[in-house]
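Yeah, one chain of the complex is gone here, protein chain that is, but the others are all in their spots.
Chain IDs A, B and C follow the sequence of writing; residue 1 opens each chain.
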Amino acid sequence: MTRLLRIALAGLALALAAPAAHAQTGRDVPPPAQTQNPNGANPTAGAVTEDQLFRELNKLQGRISIPDGKAAVLEQPQGREWRAFRESWLPWIAGVAILGMAALLAIFYFTRGRIRLEHGEQSGEKILRFNSFERFTHWMVAFCFIVLAISGLNYILGKRLLMPLIGPDAFAAWSQWAKYAHNFLAWPFTLGILFMALVWLRDNIPNRIDVQWIRQGGGFLGDGHPHAERFNAGQKIVFWTVILGGFAMFGTGLLLLFPFSAADINGMQLSQVTHATIGVLLTAAILAHIYIGTLGMEGAYDAMGSGQVDLAWARTHHDLWVEKEQAKTASGPQLRPRATPAE
Amino acid sequence: MRVMLISAVAAILVATGAAFFLGQEQRFAYQAFATTGARVTPSSNLVGPRWTGDPDVPSKSGQITPPPG
Amino acid sequence: MARMKFICDAERCIECNGCTTACKNEHEVPWGVNRRRLVTVNDGKPGERSVSMACMHCTDAPCAAVCPVNCFYTTGDAVVLHSKDLCIGCGYCFYACPFGAPQYPRVGNFGSRGKMDKCTYCSGGPEADLSVAEYEKYGSNRLAEGKLPLCAEMCSTKALLAGDGEVIAQIYKTRVITRGYGSGAWGWKTAYRETVAI
Partner (left out) sequence: MQQKALQDKVAEKFPIVLTSGRLVEYEGGGDETRSNPWLAELQQENFVEINTQDAQKRGIKYWDYVWVKTPTGAEIKVRALVTDRVGPGTSFIPFHFAGWWQGRDLLDRYPEGSAPIVRGEAVNTATTYGYDSVTMMQETKTTLCNIERA
């Protein structure tokens, strides 16, 4: 339908242009001096010219007789704008976002240092923080994300950083595999994101406690530890960034993976721009998540590593959650403080 | 640690499943741009015998095995 | 060295697809891959114009810039060629190309569309000139034989001109002056950032 619209539009534009053109080269107006055209009339006064069409439409389309619909686009100057984004903006956004985040984390690490376990956090008991399915989902998404991030960045920065080192042939072979990995690992990544959403959505609804948590800067500003349920505000932010970002990546990724199935040339350019930008920002955000989950806070890794966290650690960082858990188990077999051996 | 390995293996399994599914979705240009009923005998110059674009696969002997669909 | 360009005189183009067929025949371009195609703008209305379009071998080519593996190179005659060994078939050159020139053997998913093929201005590719390998990958190399691209040679009304930029611009200018009108060099502003001053 859009093609017909454009043609009708062009026709309309033509109708406007025709009278004006005719006036200029009407019989009484002397033709340009050097033409040897005897009668001087311009029989194609009403003809379509490129610049006149470009004043009305941003893209020149027409009719073709071959079935390949894409070929009907005669000229789309947006290709140069997309190239300008991809070759100047995108590498800078990628560089600034990722290196910036890495620098921020480094500064934080060297100034604040690692958040040590305080004296009282060595109670030896364990409490189950994440069951195996939750951990499975987390690690599937994490594993896929790392590969996707690397192969994704390879499209942008690969030829600038890696190619001079390993030469074009090796780089081309590596990029081919990176492309396959990117396309095929995207599916488990999205599956994992779906599971994640199903499993953790109800614990990640923001509420008043989070506002308090943020006001106290997660414990840095205020005195002592603010209350936190199963997920504190910081973790909720990461959750929502990953889920919303993940679905946006999947949406644009689908458009890119099945080119021209649902979008025309400008739609494809737009989905690539969105996909790349969100991808780069997600990578930067996940860098922070990786930092705080491993290096940043001692004892945090066990939550995902073995799923069992130290009871005292849990009580300081997720106190409301521990109370709820123990209330739940109070009716069941009593979790005697000393009895369970540390795994 | 065990769970991490299982999740990695699961990811790769789903990925190969996706690869197979995407392979099904694939169509050669001579199929995609030929209308019903056009009896096309695909030639393989410029695109290689398996229509992948790399002709260094032996051209004369290679039989063109069109993907299903 | 010459600066090779294409110009399609829309006043003369009669939409006969002679150029498309010549290109197909010369390089045995398979069905579904269309290096050169014919687009009729404003079809059916008075003042419709047809333009034969393939790769315009742009100055500072967008396709060469966005390629993640940098598989493009420009020859001395400013012909934009690429290497099919390096190409990973990602399709970015198609998004960047203002004229939709790149073609892919497989359609359907981004993953494995196969290596890109495009108009080589009848001058083959990185393989040895006039070798069988070059013909199988990039088609014939007429420029090496001192000839011009077949599409322009075969054009029945000489609408499509190929050759050195200045020469064909001069030809086009004399035509416009002689007949008193001309709809301009289609695509030159986008491709070469300058057009024929009429």
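In this text, a contact is a pair of C-beta atoms (placed from the backbone, for glycine too) under 8 Å apart; a residue touches a chain by one contact, two chains touch by 3 or more.
Note that this is a predicted model, so its numbers are computed, not measured.
Every shown chain that the unseen chain touches in the whole complex is listed here: A, B, C. Contact with the undisplayed chain is limited, among C:Thr21, C:Thr59 or C:Thr75, to C:Thr21.
The chain not shown here is touched by just one of B:Ile6, B:Ala19 or B:Ala34, and that residue is B:Ala34. Residue-level contact of subunit C with the missing chain is found at 14-17, 20-21, 24-25, 31-32, 43-45. Those residues of subunit A that touch the chain absent from the view are 3-4, 11, 63, 65-67. Although one chain is not displayed, subunit B still touches it through residues 33-35, 37-41, 43.
Everything below uses one rule, namely that only the chains that are shown with their structure count from here on.
With centres set at the average Cα position, the gap from subunit B to subunit C is 28 Å.
Work out the mean CA point of subunit A and of subunit C, and you get 36 Å between them.
For subunit A, the set of residues touching two or more other chains reads 66, 68, 180, 183-184, 257-258. Of all residues in subunit B, those touching 2 or more other chains are 19, 22, 25, 32-34, listed in ascending order.
Subunit A meets subunit C in the complex at residues 7, 10-11, 14, 18, 31-32, 34-37, 40, 42-51, 53, 60-66, 68, 70-80, 82-83, 86-87, 154-156, 158-159, 163, 168-169, 171-172, 175-176, 179-180, 183-184, 256-259, 265, 268-269, 272.
Looking at the complex, you find that subunit B touches subunit A at residues 1, 3-4, 6-8, 10-12, 14-19, 22, 25, 32-35.
Chain contact summary for the complex, subunit C toward subunit B: residues 27-34, 84-85, 87, 89, 103-109, 111-112, 114-117, 133, 135-139.
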